[in-house]
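For this depiction, one protein chain was excluded, whereas all remaining protein chains were kept in their positions.
And now, chain A:
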Amino acid sequence: MASITLQNLAHSYAPNPQGEADFALKEVNLKWGDGEAYALLGPSGCGKTTLLNIMSGLLTPTRGRVLFDERDVTAAPTAERNIAQVFQFPVVYDTMSVRENLAFPLRNRGVDAGIIAARVDRIADMIGLTPLLGKKAQGLGADLKQKISLGRGMVRDDVNAILFDEPLTVIDPHLKWELRTQLKALHREFGHTMVYVTHDQTEALTFADKVVVMNEGRVLQIGTPQELFETPAHRFVGYFIGSPGMNFLPATIDGAFASIGGERVDLGKSYGSLEGAVEIGIRPEFVKLTSSNGLPLEINRIQDAGRQKFVNGNVFGAEVNIVMDASEAIDAGMTRLAIEPAKISVFQDGWRVEPKGAE
């Protein structure tokens, strides 16, 4: 096993990439710690699959290096890297039985027959394939086929990392939860480095110790679910994590005060003076509807979702969402928005700005 370091990684599918736009991965610097479980989260087309394929050696990056511990494997073929990967759509070897499918990666590596049998039984048991071991893989349904693909990824115990590329897309929600639990159990038991790609944030947050958020070919932040929630490094992270996402209000900042549409908001910490496109970000969970003080709010709609109420409105033209407890009452006089100063993030040109003297 090894830690995996990506240095200045960039990749373009075009033969002669010209500008930035030609690059599917723009510039990635990242270190995957040995034995940790990561989720790689990002919207469709942001380069998640590309990144995984570069790590497993299916793709050679246009620029940059891939290191396993200290060893440069950028040009090394898949076989030398010893990485398992599970793909979004199930791949099974139709003419083989389920047992042969699971044994295939081990057989190819010349593993002892006794060990193969034991490993296959073990994994089949974990993911509930034992009763099907003797069957041909061909006639099975998509979810069973995907279980086989997962099994083939998990059956090797000497791998440097296991990469899952949205493996549960074709699986129904109930089974999804169960399989994810199995994956976590496997991680706890064998301590493989695992990277789990998804664009579903619940899936990411429940699976991983650390979440890597990508957008448009860049890694924006890597952190625990709590860090992503409380201190998003980029406005996209704030918007993408949480439901509904973070609220953004254009502002000008002077010292410890923000001015939003002429109203002064106390930030509690000093940021000096900031140039460029400056916004403050605040989670819907940390704003309150009041009738006395705060920013003027125009309410568009109120949704009651049982345990919570969702309020949607505008503050100086910017859309704002508020999440409040179902027990809190709303009355007609509540047309002001109060913000918890401690929970405010400040963004300059999209990136988070730390307050002065915070460190």
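We adopt the following convention: contacts are C-beta pairs under 8 Å (C-beta built on N, C-alpha and C of every residue); 3 or more make two chains touch, one makes a residue touch a chain; residues count from 1.
One rule holds for everything that comes next: contacts and distances are computed from a predicted model.
UniProt records the chain missing from this view under the protein name "ABC transporter permease", selected from "Sulfite oxidase-like oxidoreductase", "Acetone carboxylase gamma subunit", "Protein FixA" or "ABC transporter permease". Considering the full assembly, A:P105 is the residue among A:G42, A:P105, A:P167 or A:G245 that touches the omitted chain. For the chain left out of this panel, the touching residue among A:R63, A:R122, A:K136 or A:K269 is A:K136. Among A:T5, A:T50 or A:S149, only A:S149 touches the chain left out of the display. From the options A:S12, A:T50 or A:Q85, the residue with contact to the chain not on display is A:Q85.
With the whole complex as reference, residues 53, 56-58, 78-79, 83-85, 87-89, 91, 93-96, 104-105, 108-109, 135-136, 138-139, 149, 152-153 of chain A touch the missing chain.
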